[in-house]
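Removed from the display is one protein chain of the complex; every other protein chain stays in position.
In order of appearance the chains are A and B, and numbering begins at 1 in each one.
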Amino acid sequence: MKFIDEYRRSELAQGVVHRIHRNSTKSARLMEFCGGHTVTILKHGIRQLLPPTIEMLSGPGCPVCVTDNADLDKAIALAQIPGVILTTFGDMLKVPGSRSSLQKVKADGADVRIVYSTMDALQIARGNPDKRVVFLGIGFETTAPTIAASVLQAEQEGISNYYALSLHKLCPPVIKALLDSGEVRLDGLICPGHVSAIIGSRPWEFIARDYGLPCVVSGFEPLDVLQCVDMLVAQIENGRSEVEIAYRRGVRPEGNRQALEIMEQVFETCPAQWRGMGLVAHSGLRFKAEFERFDAEIAFEINPGPVVEPKGCICGDILRGVNTPQDCQLFAKVCTPESPVGPCMVSSEGSCAAYYLYGAAGE
Amino acid sequence: MCLAIPALIKSIEGKEAEVEIGGIGRRASLWLTPEAKVGDYVLLHTGYAINIVDQEEAEETLRLLEEMAKLAEEEESEIH
Partner (left out) sequence: MSDKILLAHGSGGKLAHELVEKSFLQAFSNPLLAKLDDSATFDFSGRLAFTTDSYVVNPIFFPGGDIGKLAVCGTVNDLAMAGAVPLYLSLSFIIEEGLPQQDLMQIVSSVKEAAEEAEVQVITGDTKVVDRGTADKLFINTAGVGMVPEGVDISGSKAEPGDKVILSGTIGDHGIAVLSQREGLSFSTKLQSDCAPLNKLVADIIKVSPQIHCLRDPTRGGLATTLNELATQSKAGIKIEEEKIPVREEVYAACEMLGFDPLHVANEGKLVAIVAPEDADAVLGRMQQNIYGRDAAIIGEVRQEHPGRVVMRTKLGASRIVDMLVGDLLPRIC
């Protein structure tokens, strides 16, 4: 596949790896914020290729993992309302809420349907005029514009039975909160490539400027991640702290203006609850007043019941990079992919699931 | 996160396009990239084109990586 296979060539990987080994003298703690990067790193065994000076830490960039129980309970409650078709990305199906999960209520008769795109959800809305179709909107700045666009399209076409529950979150504010907490010592940040495709590289500048942290925007192929590490090492070795783009074929410094405009047209920022991090100001998105009629929180009476947090689950600490999955008492004993306690084990890019599946034990 | 893959635009109809990735086809939305043209590669995320792939930059990145690989080879052979 074009623009993918070229960035997986092993002979090219060796070149970058060689450079990293040659140049890296200082210890470097790098955080990959984005869960997709965690998956790439583990799937291709990238940690094994890097010198011992480099330590890789996983961050809270997994929209599934950071969805709070209270929010998930809302989605589950919506699914149980008669006449509602809850459409969702596959990622959310098995995540445990306070008492149940979308998968469980589906088994009990709720109409929960997995879709690949809001386009598919709109299609379901068109085909079921007597039902009310709610889209579970999770994801960061990469995905939020697609929900915003779907709402504009619904408005344009006069589709009156389409709604969305906005659980969207924004990355820069949570990175700031993470850095402000002082819990994690970092030497560099691998910035999310597709979030940056939308927001550009400028929103990361405060990290380099105010926290003195080198930032490089990376793509998702193994060569992309290796190139990014190489650029971070170069900054660290030379005492620089700047924002650079490694993923130049996918990211422009100014981002995607049209996508940003559409997002701004439909959404406004609000405080959001992040699992493990609590309430973070300006880090969530909610519908603007003029789009209220698409807002599932307003259009439906949702009674999710009291929130219950699972005992012993340290997903929050893992998301902040304070602990690793092995530090968790429940990891692999009580909490497994078959019977997950917390979201880090459910999401395929959650640290716990990734460690369990690809083997932190390694070989 | 944010699985997005490069897809080739084969045809456009209003705000939607038929795209192709490795032999499979899908309908994609161009709401976020209205300037995309037939023949462009776009990054496809949940059925939406979120950006147009900059083919020149793609080639530049590969060129850089190839240079690194060549240099590494030379350095390795010097050592041995």
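In this text, a residue touches a chain if its C-beta (ideal position, glycine included) is under 8 Å from a C-beta of that chain, and two chains touch if they have at least 3 such contacts.
All values reported here derive from a predicted model rather than from experimental measurement.
Touch as defined at the start, partner being the missing chain; which of A:R19, A:H44, A:R132 or A:R286 qualifies?
A:H44
Which of A:L30, A:C62 or A:C344 touches the chain that is not shown?
Once the missing chain is taken into account, the touching residue is A:C62.
Among A:S24, A:S58 or A:T87, which residue is in contact with the omitted chain in the full complex?
The one listed residue touching the chain not shown is A:T87.
Where does subunit B touch the missing chain, residue by residue?
Residue positions of subunit B that touch the missing chain: 1-3, 5, 21-26, 44-46.
Would you write out the residues of subunit A that touch the absent chain, in ascending order?
1, 4, 8, 10, 13-14, 35-36, 42-49, 62-64, 87, 89-91, 93-94, 113-116, 120, 124, 138-139, 143, 222, 336-338, 347-349, 356-359, 361-363
In this text, only the chains that are shown with their structure count from here on.
Within the complex, which stretch of subunit A touches subunit B?
By the definition above, subunit A touches subunit B via 1-4, 6-7, 11-12, 14-16, 18-19, 22, 34-37, 61-63, 89, 116-120, 139-140, 142-143, 145-146, 149, 152-153, 192-195, 197-198, 220, 223, 227, 230, 246, 248-252, 256, 258-259, 262, 349.
For subunit B, which residues are in contact with subunit A within the complex?
1-6, 8, 15, 21-22, 27, 29, 31-35, 41, 43, 45-48, 50-51, 53-55, 57-58, 60-62, 64-73, 75-76
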